[in-house]
Structures are given as C-alpha cells and as structure tokens.
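Below: the structure, in structure tokens.
For this view, one protein chain was removed and the others were kept in their places.
To keep things simple, chains are lettered A, B and C as they appear, and every chain counts its residues starting from 1.
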Amino acid sequence: MQRVGVFVCWCGSNIAGTVDVQAVSDALKNEPGVVFSTNYQYMCSQAGQDMIKDAVKEHNLTGIVVCSCSPRMHEATFRKTAAAAGLNPYMVEIANIREQCSWVHKDIQTGTEKAIILGKAAVAKVNLNTPLTPGESPVTKRALVIGGGIAGIQTALDIADAGFPVDIVEKKPTIGGKMAQLDKTFPTLDCAACILTPKMVDVAQNENIRIFSYSEVSEIKGFVGNFDVTIKKNARYVKEDICTGCGACVEKCPMKKVPNEFNLGMDNRSAIYIPFAQAVPKVATIDPSACNMLKNGKCGLCSKVCAAGAIDYTQKDEYIQEKYGAIVVATGFNPISMDKFDEFAYNQSKDVITSLEFERLTNAAGPTAGHLERPSDGKSPKTIVFVQCVGSRCDACAEKGKEYCSKICCMYTAKHAMLVRDKYPDTDVYVFYIDVRTPGKNFDEFYRRAVEEYGVKYVKGMVGKVTPEGDKLKVQASDLIENKQLHIDADLVVLAAAIEPDKSARPLATMLTASMDTNDFFTEAHPKLRPVESPTAGVFLSGACQGPKDIPETVSQAGAAASKVIGLLAKDKLTGNPCVAHSNELMCNGCSSCERVCPYGAITYEDKEFRMPDRTTKIRRVAVVNPAVCQGCGACTVACPSGAMDLNGFASNQIMAEVDAICK
Amino acid sequence: MKVSYFPGCTLKNKAKDLDLYAYKSAEALGVTLEEIENWQCCGGVFTTARDEVATKLSSVRALKEAFSKEQPLVTVCSACHNVIKQTNHAVQNDKEFSDKVNRYMGEDGGYFGEAEVYHYLEMLRDLVGFDALKEKVVNPLKGKKIAAYYGCLLLRPGSVMKMDDPENPSIMEDFIKALGAQPVVYAKRNECCGGYVSVESPDLAKKSSNQVVQNAKMQGAEMIITACPLCKYNLLKNGADIPVVYFTELLAEALGVKEDTDEQ
Amino acid sequence: MQINEHKPLIVAFCCNWCSYAGADLAGNNRLNYPADVKIIRVPCSCRVNPMFVLRAFQRGADGVIICGCHPGDCHYTSGNYYTRRRMAALFSMLDFLGIEKERTRVEWVSAAEGAKFAATMNDFVEKVTALGENKRLEDLRCKK
Partner (left out) sequence: MNNKYLREELIRESGVNPKKCMKCGKCSATCPAYDEMEYHPHQFVSMVESGDIQPLLQSESLYKCLSCFACIERCPRGVEPAKLVEAVRLAAIRKQGENRMTANDVAEFLDEDVPQQLIVSAFRKYSK
C-alpha cells in the first residue's frame, strides 16, 4: 500500500474563490492510502514545494497528489520537487482543479464537489503508480532548417556559429525569401538588400551550412534527436556545382515571356533564369513548364552557350536521406489572394496593386528600376490611396479574409506613404485606416513622422468601393472623424493584403506531427514561456510560420530558436519519456496486432524460451517494445487481444481506477 | 428539359418583353418553362426581419410546388429571384422560421428547403451550358459592346445567392460572349440603381442611375442589359442615353426567335 | 421541466495534446460548462480501451465522450483514426444493447478550440440529461 500525501493549492483566489480548499483536503484525508492532507496558498512557490518535501520526509510518503492547475502547467515542477525529496518523480499525480474546475464553474458547492471527485481519481491513480526510469537515446548533431527566408537564414547562421552543421531546405531556386523582395525596411529605412544579401553570402560561405535550394522535404520519420528526413531536390536541369551564374544562358534564351514571380508577374523572365542578381546559390534554373527544349525537344540554345557545360536536360529529381537531431520550421508567409475583395477592383484594374507589388515598383532592382510608374500606362501617379486591413481582422464566419491582425501592414504602409512623399512631394497620399497599430521600438514615432513631416493624409475610415473609370480610379470611402463620405480620383490604389502562412506549412505540420492553429500557423509549446518550441519535441519555430511578424521580431525569434537547437545538440544523450508501452511476455501470444497499429515501428518480435510447468522448455514468439522509439500513444494496448500490452504512467488498471473513483 | 417557372407580377404587366422572350428563347434551347399554378406575387422585396413570415409564404408555396414536381424553380426577374432564394435559404437555415412557416401553411406545409432555385442566367450556365448556347446562336451579335448590369438584387447577399462572385461577377459577361458580342466590364455593374427609393427620393435614384450609366459608357459600352424591370425603368427614366434592354430580348435576337415573337 | 432534475455523470476522456489542452483553454477563457463532466487525461484518444467505456457505464456513468485531435492532426500521426473506428464499432454495439447513441460520442477538439470544447460539453450534457438516468446496466452495477 502506498503512503499518499495530498496537497491542495489555493492558487491565490483562482482556485480558492470557487472551491472550498479546506473541504477538499479534509475529504481526501479519508481516501485509501492517504496519510497526510493539507492545503496552501501557492503550492508551486518555494514555500509550497518545501512543504511537500518536508511532508515526504516526515510522513514517509511514497506517492504525492497535488490538486492544482493543469498538469500541462506544473506537472514538471512537482516531479522535480518529488525527486528533490528522494521520491521517484513519476510518483506524482496532478488533479486539475483550476482550468477544469474552478475556472469553469461558478458555484462554490458544485466546484468543491467536483474538485473532491477529481482529487479522489488522482489518489486512486497514484495508489497504482510505479517508479519509472526514463531511457536514453543518442543525439544526431546536425540541424535541419526548413525555409530559407530571413528567419531560416538567421537560425542557420546562429546554429552554424556554435559549430553544428546545418542544412537549409528552400523550395525556391534561391534563399532570401520575402525580405529579398522588399525595398526599404521600417523604421530605419535601410535598404532590405543591403542588410540581407551579406547574410545570404555568409550562409553560402559558411562551411557548416549546406543549402538545398529548389528542394522540398518529402518525408520525416523518427523523433527528437533522431529524425530521418528525405529531401526531394527538384530537377533544375542545371548542374549546380558547375554553373558559374554568368547569365549567358539567360540572355540567349528565346523564351522570354514567362511571368516573373520575383516581381509578382509585373514583368517577364526567360525560361532559364536566375531569380535576382544576388541570388544564393547563384545558379540558373530551367522552368520546365516554359522551356521548349524540355517540352518538345526543340531549342537547346542555353546548352550551346554555356561555356561551363552545366546544362543537363536529362536531370531527374533527386532524393536525399539525412539524419537530424533537431528541425526548425521557417516556412514564412504570403499575402492572401485579393480575388474575393474585388470591391477594390484588384482584378479589374492593373493600377490596383498589393503592398508587396508596391515594394517591387519602388525597388531599384524592380520592373520599373525604382521609378514609381502606374502598371497600366507607365504614368507617374499623382494621387495614391493606401487601404489598410484588407482581409485582416475579418469575422470568423465570413467566407473571406482572416480573423487576426496581420501586424506588419500599419508600419509598411506608413513607410510606403512616407517614401512616396519624400521622392515625389507633389503626390497626394491618403492612408485609410481602422486603427494604426505601432507597438514597437521607434514605431509610433515613425508613423507620426509620416503624418507630421511628410504630410501623408491619414483618414480614419475604410474604402468601400473602387471604380475604375477612364484612366482614374474613383475611390469611395468614409471619413469617420468628419462624418462624411469621401470621393477621391486616384491614380494608384495600394491594398495592404492580409498575410497567411505559406501553403506548404500544413502538409509539413502533418509530417512533423506538430500542431497548428485554425489559421495554419504553427502553435508554440507555451504562448508565453516556450514561444519558439513546437509541442512536438525537437521541432522549433522561427519567423512568420508561427504568427505575423516583422523583421526585427523574426530575427530575434530565429536567434531564440537557434539557441534552443544548440542546447539540444550540445547534449550527448537525451533522456526519453518513460511513459512507454511494455509487453508482459507471459501473456503475449505473438499475434502481431500491436505491431500493425504502432505508428513508429517500435515493436519487434523475439523468440524466447519459456519454462513450462512440467519443467520442459518451449520457445515462443513475443512482442518487444523499443523504449527509445516508442512515443507512448497506447494504440497497441487497445489492439492487444490478450491484455499483455500496457502503458507506463497510463496503465489500464490506473485508468480503470480513475473511472471507478469518478463513478463512485 | 422541363423546369418550373415563376414569372412574377411585373413580367405579366409592364415587363412583358422579359417574360415573352424568356419563353421563346427557352423553347429554342429545348427547355420547357412550366408556369407555377396559381403563383402569387413574391412581394417585391425580402424582409430581413425574422418575424416576418406571412409575406414570404407565396415564395414557399412556389418552392414547394417545384419540389413536388421534382423540377428546379427558375425565375427571370431579379427581385423574384432574390426573394425566393433568400426565403429558401431562411427555410433551410433558420429553424424557428421554418417551423413558423410550416405551421402557417397547415396541410400545405412540410417544406424544408429542398427545392433548387435557379435564375434564368444560372439555368443557361449550369443546366443548358454556355457552350451549348453558343452553338444555338444564329445571329451572333458581332462587335456589339454590351455592358451587363447586375444591380444589387442578383448577387447579394453573396453567401445566400451563390450565383457568382458578388464583387467581380462574370455570368452575364460569359452570356454576352456566348451570344457573340463583346462584354464591357465596369465596376458599377453591381451597384444599386436606387430603384426602391424612386418613390421616396427621386434625386437619389437619379444620381445612382447616372453613376451606373456613366461608368458603363466611360468603359466603352454601347448598350446595357439587365434582368430587373425596376433597374430598366430607373435607368431609362433617369435619362440613360444608350439602350437598356432585357437580357432575354438580346438572347431571343441572337437565337433568331425575336422576329416571330414581334409578329405575334 | 422536471422538478428534481437528474444530474448526469459524464466521463470525458481527453487526449493530452489537443483536447486536454482545449479543455485547459476553455478554463483560461472562463468558458462555463456543467460540472457533471469529469475529465480523464490519456496520452492519445487511441489509449481509450473499450473496456474503460464499458466500465464507466457499468459503474453508473450516464454518458461517455472521447475527445481527440482532428483527423490528420494526431500527435501520434494516426491514433485518432483507430479511435474513430474502434468507437464506431463499440457505440453501435452499445446502441444494440440499449445504451442510446446520444450517450456516447467521439469529438475532435484541437488545442486551439477552447470554445468548441465548452460548447461540445454543454451540448453533450444537455442531450444526456434529456435521456435521463442510464438504467440499462443498473442490475449489473457494482454501485451500492
């Protein structure tokens, strides 16, 4: 029989407000096995933990029940306390009487009754707990970064700096991501290329970093410290190691009418292309959907002009297998499609553009060489209307748009408006806003400068309709402060489109078994205290894949993710989770049911010698669980027809005991 | 193909053209319009108040009849279409409303939104097919620059009408293309003509109508087509200086059945 | 309305990664649901042995609900698919035995869906309350 101690936490008034904690500790005193029961204001505090340690010694406790907040919050804390008191840490059970009791019930009587029942269930369970010892597994000292934008680049550089090898997988032909497309960056207005491209070069030159560009992750197996990853390197029809990036092929390619995705389709590129001058790796790529040679075998010009002989029309997709200890997700974001917002006439006029398109229009390396020209006729716009929150902050039930604030639009719109007024002072610039959100260092000052120094007209209100008429865009909008409807004849309308996670994130999350929120942003292990870790061990988050972020935030999160990876890779061995399945070989009949349902291939079979009652021996096939591979889901325990398979920490008799305690 | 047909009050009076050409064209396309027996006026406007039940019963009766004949219910008039589709949606999605409706209907009740409602244009697109329509055209309207005027009733609310993208529709443009003419896309095509206030506030109606016509003309239109008698009335009354005709008239012309209709 | 309204006893099995976290989120957001619901934490919904469900009914539970991650989102890749199949078989058998289908349910609740958790529990408790006490296994009960 266990000697159980019960500790009921008040959590200040969080629990004590709706649960009579004294009544709970009194009621649990009489439960089987309980030899000590008390309550205290903050069990998780040092004093509370000391109280537990003292009680363990004084009453020779063998099991502990803490009635407190969710085990997801403080189970680890109290396990450490138990260990410090000389107990096996797995002799602790938590009754969740805060999140699942005091916070969701208002009435003190029902709250107290339920808390007592939850406490009884925990006592019933702890009575059947057994000491557990975690196993150990080795760590592969190599990290994988998925996505080569500023988030991925920074994470890779920081990990490589600590001396660990890193691979970056980027689906585009070059790293650089969205930041490479930007013109200037807020709030300092330094040029994006000037601060990004040196980092890209650092990546290329760092001997600890390998870049798999034009590649995707196609399969992920394994677990923290031991991931087995398959990378699909798409055929680019150019030998990467030979190509010098001279660009002769690009110049000679006769197929020049392919929409240039780097400039968001605002100009054309050739079928063989290098996305931009500072691309890393600086090698050409053939677009198989546009190349005549690949489509019908007629052309071959690029091969003829390539002095290095790098063109290879027969190249095939290549699959690379690699082992990693940690994986960082840095898949980034995209602006949402404007198709469903045609009240702004995005599909009806070339002069209605998104903010990212505006970045390309003002970028010296963009389609207009940095001159602000209207896409329709090349004239310089005299009146520009910026519309904020297009598709952001929408109703959850609406069929279009996103529920969240996209966070970066207020600042980049202020930047765009300011830059226009700076370069073209005779241009009228309107910004329609619902709220201007500028919580960041020097952010509000920046926005105020746009208004006060640069004379950008900020109007509180929204644009309701844009009507292209002749060569004008008739903008109908509300001015809520002056309580009137405005009609503006604009030359250019710029939409601050909401941002969403890249489409590749969802299938990747499935491969990683990492959780996502309803908007397909990766969820963090804890929104405040573990913001760069996924709940899936060994998977870390960097940049906008976790939520909308600007560059400074992305870079700091990238560094934080890198430090977590370094912390992991620095270990030689990982302590595993002892809550794994195990088979009672005397009961196992080797039927393979468990093996078939195991998602990790953790179960194998061995022939074992058994001594029979008549002193003969018999060889039988029995299941054996590899504790380093088993993740403890318990699928096998239910599949097992003989009841031989059980799960540490969540044993069948423990769960039954909980059911009994609740239903008593 | 046989479909149930709800003409509506205006089509039997001031908008006889809309009705007649709809019949003739359907015939030419191999579609029989079977008029709902004893149909009653839809009321012209869908009252959004959830406690208005009696005013929506005529729509429910029409819907029920179409459903009992296992036919889609086709309408031509934008207003009837809007009222009937919104009523059907309310029966499907608002249980309280649907219960009330069925209690009102008594023995005629037992309708839960099963019927399918098509606008004549949707019928052309989804049941006949614009490609098939194109093949039946005998007088292609080559070179004509025609602006489609949707107005407010045909598309909104988009989540209920589900006819087309409410902000950038293409069904009438595709229709115009199928007839061999050239559609003119202009942004005001889904803005209101001000029809309902032409009694209360004629100036507002005039302003709204003018903006529509002006926008269409500036984008190069030589003619405007509509599915709504009120839109047509309003645009013409407020001085549209390009022809405004019903889409069915244009259809009949392209199908070569307009002349014999005129002779009747 | 009944005068002595029966308070049902509901056992909810919640997977650790999604639904238990969803229940915690319902708590964080103070979304009320009846105290009749008692949650048992399991690593994955596929850990729920049909025996546990039978045991609960035998011991006097009026309803049993199993919550897991959404299909495709299982922390263990495929556990919730097993749950779905196993429980479909079990529930139809229970229905055959006279334990109404409304007393059993499998629901997917993600860690982000605190509101869905509370709404699901409110709805489930309402349905089970409407059915009244679960007398079907009464004579087999070990209950005093």
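The rule we apply is simple: a contact is a pair of C-beta atoms (placed from the backbone, for glycine too) under 8 Å apart; a residue touches a chain by one contact, two chains touch by 3 or more.
No experiment lies behind these values; they were computed from the predicted model shown.
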Omitted chain - touching chains that are shown: A, B
Touching the absent chain when the full complex is considered, from B:A15, B:A28, B:V53 or B:L250: B:A15
From the list A:A82, A:I231, A:M418 or A:A477, which touches the chain that is not on show? A:A477
Can you list where subunit A touches the absent chain? 343, 389, 393-395, 397-398, 401, 434, 460-465, 476-478, 480, 483, 485
Can you list, in ascending order, the subunit B residues touching the missing chain? 8-10, 13-15, 41, 43-45, 47-52, 55, 77, 79, 152, 155-158, 166-167, 191-192, 194-201, 203-204, 208, 229-230, 232-233, 236-237
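Convention: only the chains that are shown with their structure count from here on.
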With chains as vertices and touches as edges, which is it: line, ring, star, complete or other? line
How many angstrom between the C-alpha centroids of subunit B and subunit A? 48
Cα-centroid distance, subunit A relative to subunit C, in whole angstrom: 30
Residues of subunit C that touch two or more other chains: which are they? none
Counting only residues that touch at least two other chains, what does the list for subunit A look like? none
Sites on subunit A touched by subunit B in the complex: 339-343, 345, 347-348, 399, 465-470
Given the complex with subunit A, which residues does subunit C contribute to the contact? 9, 11, 16-18, 20-21, 23-24, 26-28, 30-33, 35, 38-44, 46-52, 55-56, 59-61, 69, 72-79, 82, 86, 110-113, 118, 143
Would you mind writing out the residues of subunit A in touch with subunit C in their complex? 70-72, 96, 98-101, 103-107, 110-111, 113-114, 117-118, 121, 509-510, 513, 515-518, 523, 535-536, 579, 597, 599-600, 631-635, 637-639, 647, 649-650, 652, 655-656, 658-660, 662-664
